[in-house]
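In this view, the complex is presented without one of its protein chains, the others remaining in place.
Residue numbering begins at 1 within each chain, and the chains themselves are lettered A, B and C in the order written.
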Amino acid sequence: MASFFSPALNEKIKGFLGRYETRRSSILPILHAIQDENDWISKEAVQALEAEHGLSVVDVNEVLSFYTMYRKTPPKAYRLEVCGSISCWLNGADKTISTAKDYIAAAEKSGKPVPFECHKVECLGVCGYAPVALVNKDRYLNVTPDAAVKLIEDYSNKDLPAAAKKCAADLAAAAQKP
Amino acid sequence: MPVMNSPYMGRQPSEFKILTELEGVPNSRSLDVYKEHGGYAALEKVLKGGMSPDDVINLVKASGLRGRGGAGFPTGMKWGFVPKPAGEKYLITNFDEGEPGTYKDRYIAELNAHMLIEGKIIAAYAIGASKSYIYLRGEFYDEIAWCEQAIKEAYDAGYLGDNVLGTGFKHHMDVYVGAGAYICGEETGLISSLEGKKGQPKLKPPFPAVKGYLGKPTIVNNVETLAAVPWIIRNGAEAYKKFGTEKSAGTKLFNISGPVVRPGCYELPLGYPLKRFIYEDCGGLIGGKKLKAVIPGGASAPVLTAAEIENMTMDYEAFAAAGTMLGSGAVIVIPEDVSMVHVLENLMHFFKDESCGQCTPCREGTGWLLKMSRDIVNGDGAPGDAEKIADVAGKMMGRTICTFSDAAAGPARSIPQKFAHEFLEFYKNKASAAHAQG
Amino acid sequence: MAFVNVSRDPERNFKNGYLATSLVGMGTTLVTFAKQVFGLEESNTVQWPEVEFQYSERFKGAHFLTKRPDGRVRCTACFLCATNCPAQCITIVAGESPDKGVEKYPVRFEIDILRCVFCGFCEEACPVDAIRMGPEYSMAGLAEQKWVYTKAYLLDREAVQRKVGEKQVSKKDENTKHDTVESSLPGVHAAHSGHDH
Partner (left out) sequence: MSNQITLSINNQSISVPAGSTIMEAAQKLGVSVPHFCWHPGLSIAGVCRFCMVKVEGMPKLQIACNTPATEGMKVDTVSAEVKDAHKWALEFHLINHPLDCPICDQAGECELQNYYMKVGKYQSQMEDEKVLKPKALDVGDTLVLDTERCILCSRCVRFEDEVTKTSTLGIFNRGDQATIGTYQGRKIKHNYSYNLADICPVGAFTAKDFRFKCRVWFLKEAKTVCPGCSTGCSVNLFQNSNQREYYRLKPRHNAEVNGHWMCDTGRTMYEHLNASTRLSAPLLNGENVTFHAALQAVSDATKSVSADKVAVVFTAQFTSEEYSAVLNSLKTTLKGTPKVFVWREETETEESFDGILFRGDRNPNTRGMTEVLKQESVGASILKGDFSALANAGAELTLVFGPEVESAYPSLAKALSRFVELKKSVYFGNTLNEVAKKFWLRIPVKTFAEKSGTFVNFNGVAQKLKANPPVYPAVKAVDEYFADLGKLAQSAV
């Protein structure tokens, strides 16, 4: 049977399985690797880890559900994650978040949706330059409401990232199956 | 506490450059630049200069270096807890910088991750560990890359490997990336995470220095702590002790956040006056706002009122005497126009989100604290609620495996106690709202 | 041993002897009777069964089971009434409710009314206001009548319906549970469980 994972990803997974003292230690890096390629971690991926690589689904799911960075549902292509913890909040993160959410909602309503979702997350660790935000893996400092809108506009005009394309393709393929 | 006669009154912070020596140096992250500034000399001194592991431990003990992650435990003493007999031992660097207000470790990596790596190799030599990890939080994409790059360079230069600098000392290093959990900054939580489990802290005893990662002796040190080690080796314990106060030796990275004019990471000697730091070095609050309160050591430190910081110095003892803590050196400045009730709600939201859910008082208590503070914010509070929050938080303190519940209780007790009058306003608002509704 | 002398005073006996007292009593009766026959005084006697006596609302008569607003039985088969019953007259057989939000319900709920002492402990014990003692007091019947009240009888009988009406539906909602039973399994809650609350 064909592997659930791409050959390159399988190689990575095997690399991680041998990299640490125990196979279990490789769960976190493997999940990161899957997410980097597929944009999220599906149930099928977890089950494939058990079937193909012998990692217990319970162990994997414990880790998957415990850490917030793993996405358990298919996301939009870009995630604007704005820190809402104390330092960023003091510098107006709430405003940034609501502006970004409103912008996304308005775009949705106007019929020209942007491939964005906006979340409030806990501390991103660069508190001096608040508010701090991530767009996927890119970090931005001093993200004022205007800056957030600009970020959304800039990214929306770019080509979608590879992971997002793969995610969309996977979902389309899954929808085709009975 | 002797606060007025601080020896550093009047000195400029730029004089103290132990960790921030490469500040402003172009291309600072490269190995060459690091070596130009004395990089890896300490490692050579240790490995080739005939220092025994005990010599290193004693030197670090003598320097008075204390853990910079928050608890301030003497580093040399911690290394001394590791059982002497040979066997697998691990050294882990805690780079899971997640405490709101803290961004000092990433600053070290941004300047030059080799400082950390050199410190780590020396520490590993001291405790006899042949494998070490840098545990980074997952959101630090840039920092992960910098550390990986530096480790690669160190391998290439022969500082890491089966035969470090040809001395026969074997040491391997790897990075491990977390995935978004504040609790992994707790040393045993970090170990659990490194074992590929949920980042839930482990019961003590046994302590990690005896039974840690995979049941083997393990030392977990903060980035800043380890990064200070090479300087101490190069310059000696006495040189290090010249900085700081008697019990809080050396310099520390202080990171200020909130609406200040010049936010950033400042290297200052311990014992530096807090007020001067905020107003002179950081330029005071944006727009000349008045200061209402300061959280001196990251989100989990109890707050200080503006009045309390008047003569406060920034060292372990002075903060402890004021009922708060130095923590990670994260100074969060709260201006007068922000309600402390909202601050409380924001902090409780953080702690509720980040509780690992293992111990009952913390799992249930953090959620409860958030619900109660949210009720007050939403105008559903009643007189006595602030006291209830402080009371519930008090019952969580010291009752769990790790100190997370104490951390949550820090603000949850201090804010209702010190700013009770602000809560009263919220209750009043409720009454007036009810009145308006008829 | 102490004795109490209860022998009657002969003097008293003579004055208030049976005959005399009986006659006085009969006299009272006759006077009242005459007054009431001629409508000079209102009668206290209720003409039962033509007229029904109205007891207070708190009267503890025959039991009935209350319903939820949607008409199903409120009882959750917790057995507390049966446990509390001093006469041990309540028999319950519990089963899995077809409604998953309720979980447990009585498949059988029977009260042996002949054993019941109408103490009301069942009502007291019920945590969900499912069993109440109704207004019915005339429970006489024939030997072959069914003396074990079944769940159907306890839930829907005309007499209670008529007298209690609306109150047969309990407004109490303590045991109406939320609807998470069919929610997703652990670990697959909404996206980004740590985000956006």
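Convention: a residue touches a chain if its C-beta (ideal position, glycine included) is under 8 Å from a C-beta of that chain, and two chains touch if they have at least 3 such contacts.
Since the model is a prediction, treat every value here as computed from it, not as a measurement.
Peer 1: Among the chains in view, which touch the chain not shown?
Peer 2: Touch partners of the hidden chain, whole complex considered, are A, B, C.
Peer 1: Hey, which of B:I151, B:A181 or B:L304 is the one touching the hidden chain?
Peer 2: Of the candidates B:I151, B:A181 or B:L304, B:A181 is in touch with the missing chain.
Peer 1: For the chain left off this view, which of B:T167, B:T360 or B:N429 is in contact with it?
Peer 2: B:T360
Peer 1: Residues on subunit B that touch the omitted chain in the whole complex?
Peer 2: Touch with the absent chain occurs at residues 181, 198, 203, 205, 352-361, 363-368, 371-372, 375, 388, 392, 395-396, 398-401.
Peer 1: Which subunit A residues would touch the chain omitted from the figure, given the whole complex?
Peer 2: On the side of subunit A, residues 43, 46, 56-59, 61-62, 65-66 touch the unshown chain.
Peer 1: At which residues does subunit C meet the chain that is not included here?
Peer 2: Residue positions of subunit C that touch the missing chain: 76-80, 83, 88, 94-96, 100, 103-104, 127-128, 175, 177-178, 180-181, 183-189, 193-194.
What we mean here is this: only the chains that are shown with their structure count from here on.
Peer 1: Just grab the chain with the largest centre-to-centre distance to subunit A, centres being mean Cα coordinates.
Peer 2: C
Peer 1: Just the number, please: Cα centre separation of subunit B and subunit C in whole Å.
Peer 2: It comes to 68 Å between the two C-alpha centres.
Peer 1: State, to the nearest whole Å, the distance from the C-alpha centre of subunit A to the C-alpha centre of subunit B.
Peer 2: 27
Peer 1: Can you work out the whole-Å distance between the CA centroids of subunit A and subunit C?
Peer 2: Chain centroid spacing, subunit A to subunit C, equals 62 Å.
Peer 1: Give me the residues of subunit B that touch two or more other chains.
Peer 2: 180, 349, 353
Peer 1: Could you check subunit A for residues that touch two or more other chains and list them?
Peer 2: Those would be 62, 68, 121-122.
Peer 1: Which stretch or stretches of subunit A touch subunit B in the complex?
Peer 2: Residues in contact with subunit B: 19-29, 31-32, 59, 62-63, 66-70, 84-87, 89-91, 121-130, 134, 137-139.
Peer 1: Spell out the residues on subunit B that touch subunit A in their complex, using ranges where they run on.
Peer 2: Contacts found on subunit B: 97-103, 106, 131, 137-142, 174, 176-182, 193-199, 213-214, 255-259, 263-265, 295, 299, 330, 332-335, 338, 343, 346-347, 349-350, 353-354, 356.
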